[in-house]
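Below you will find the structure I want to go over with you.
Only one protein chain is missing from this complex, and each of the others stays in its spot.
Per-chain numbering from 1; labels A and B assigned in written order.
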Amino acid sequence: MAIDRSTIESVAHLARLSISEDEVRQTTDKITAIMGLIDEMQAVNTDGVEPLAHPLDATQRLRVDEVTEPNQREQLQAGAPATEDGLFLVPRVIE
Amino acid sequence: MSDPTSTKPIHQQSLAELSGALQAGKVSSVELTQHYLDRIKQLNNKINCFITVTEEQALEQAKAADTAIAAGNASPLTGIPLAHKDLFCTEGVKTSCGSKMLDNWVAPYESTVTGNLKAAGTVTLGKLNMDEFAMGGSNENSFYGPVRNPWNKEMVPGGSSGGSAAAVAAGLAVATTGTDTGGSIRQPASMCGITGLKPTYGRVSRWGMVAFASSLDQAGPMARTAQDAAMLLNVMAGFDPKDSTCMDRAVPDYTATLDQPLKGLRIGLPKEYFAEGLDAKVEQVIRDAIAEYEKLGATVKEISLPRTHHSVAAYYVIAPAEASANLSRFDGVRFGYRCEDPKDLEDLYKRSRGEGFGSEVKNRIMVGAYALSAGYYDAYYAKAQKIRRLIRDDFLKAFEEVDVIMGPTAPTPAFPIGAKANDPVAMYLGDIFTISTNLAGLPGMSVPAGFVDGLPVGLQIIGPHFEEARLLNAGHQFQQETDWHLHTPSEA
């Protein structure tokens, strides 16, 4: 399937990625090529086959409801781009 | 400086040999560590396999190891200098994932893999270069520049654990850790002439290992020999309550079965692994290796893995889909790269991610987001998961008739840097023989099997779920009969 520029732009928006003008063309070509490879999948007959999300037929283990994580705000925020009063700062959120 | 009991220089000795020398007091960990640190200083600028070198910490760990050895508290790995792929979180040391996004990021916690290895007394020399977020097969997609193949510096080392493979091949670490999502341990091991093992999915904890594709990622050892890999896996493997997908299953002593004879081993050769795109000279190397196994008493049988070709397509839906969500947390809010002066929230997200990620990562995120988007889910994601089941079932069926499956690790030896830079499909097809084992969750190993035009070629051995011991046994026996794993590039 040929992927057009507007599809690339809308997917880039969905994934919150800025794509520069220089990149758009190359990105479009590469993703078109990749989708061409992916589309070969359609040749495989999968009628009646259940999707497989995990290679092992294992089930979820459950954790005991006990507090194991003490406050580590200082260490955890050490690498944060912007904090104030223990809060992470971002440009104003408009609801 | 060299160990007087060996004719080989330190950095060409195996982990097992150095472990013996340490325990016997013939060499100290500080001496070993200093030797490798010196070599890193001397050679890393040519190979570019280290992103971070932790000299001070390494020497401290080495001193502690020497004390432990002197006190008789040593494990077989105590004092061994290792280096880790830079996507294992290491407390207090930068973990970059080869990305500008994490160029400034220091994890406040330790990965289970590196934690287990540290607890066993190993020394950490530093963190190794890789394709950004483990996405790539050539190690060209790194914010820190490409890694060069020690056998020929115009060539790629393979990827994504290219730094890990090159470091072992160049003698800049005794052994290293890698991760394998679609071949990222085995393919660079093949291209750099070392031994690399991807364990069964769920054998090794993924805690603290920055995720690429969660249902495919698995950490494993990269080393000179199968025996070294077995010694490392003994410590790396095991149940971890912090990873829901890590299996609660006893870890055997992988070194205990290395010497078992291979007589009667049933080897399956998938006809699809000797067809599409396979370099004729590589094929000959693999056929010769198989002949060696026959001499050891193994029997050979042709089998079929009919979905091999389509495994690439299915993989390039599943892995990018998982990655597209796994990489959403890199948003410039709580850690990592944030763009300058964001004008609003959307600008913060788009530019932090647009500037922080390299182009291959962005392309894969977009492919994944597209494959999951409204109206396409069934045609892409669900379809790929169905093919995934067919692929796994093909393997399970094959293992009813054979004990291991063998074939080439990669269709070609290492290729020149830049050769596939603008052809993602050609790059992706380089993973054609490794991808399906990830989709099926099987263990796979690459062992050095010969050379083509001066470049190493690896033999791939694939086993049933949780049969790592069988692979290591097969690899070790092969290495008792051959010396491909003992070859070293000229500078090493």
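Here are a few things to note about the model shown:
In this text, a contact is a pair of C-beta atoms (placed from the backbone, for glycine too) under 8 Å apart; a residue touches a chain by one contact, two chains touch by 3 or more.
What we mean here is this: contacts and distances are computed from a predicted model.
Missing chain, UniProt name from the options "Aspartyl/glutamyl-tRNA(Asn/Gln) amidotransferase subunit B", "ABC transporter permease", "PaaI family thioesterase" or "PTS system oligo-beta-mannoside-specific EIIB component": "Aspartyl/glutamyl-tRNA(Asn/Gln) amidotransferase subunit B".
Among the displayed chains, contact with the absent chain in the complete complex occurs for A, B.
Check B:T200, B:T245, B:T308 or B:N363 against the missing chain and you find that the one touching it is B:T245. Considering the full assembly, B:S111 is the residue among B:S111, B:N129, B:S164 or B:S311 that touches the omitted chain. Touch with the chain that is not drawn comes from one residue among B:Y273, B:Y349 or B:F415, which is B:Y349. Taking the whole complex into account, chain B touches the unshown chain at residues 87-89, 95, 97, 102, 105, 107-109, 111, 206-211, 213-215, 241-245, 321-322, 324-325, 327-331, 333-336, 345, 349, 369, 372-374, 377, 381. Of the residues in chain A, those that touch the hidden partner chain are 14, 16, 53-54, 58-69, 71-73, 76-77, 82, 84-93, 95.
Going forward, only the chains that are shown with their structure count from here on.
Every residue of chain B that touches chain A in the complex is listed here, in rising order: 104-106, 108, 200-202, 215, 241, 244-245, 247-248, 307, 309-310, 312-314, 316-317, 324, 328, 331-338, 342-351, 353-355, 357, 359, 362-363, 365-367, 369-371, 373, 379-380, 382-390, 392, 422-425, 428, 439-442, 465. Interface residues of chain A facing chain B in the complex, by the touch rule stated above, are 3, 7-8, 11-20, 23, 26-27, 30-31, 33-44, 46, 49-56, 58, 60-61, 63, 72, 75-82, 88, 90-94.
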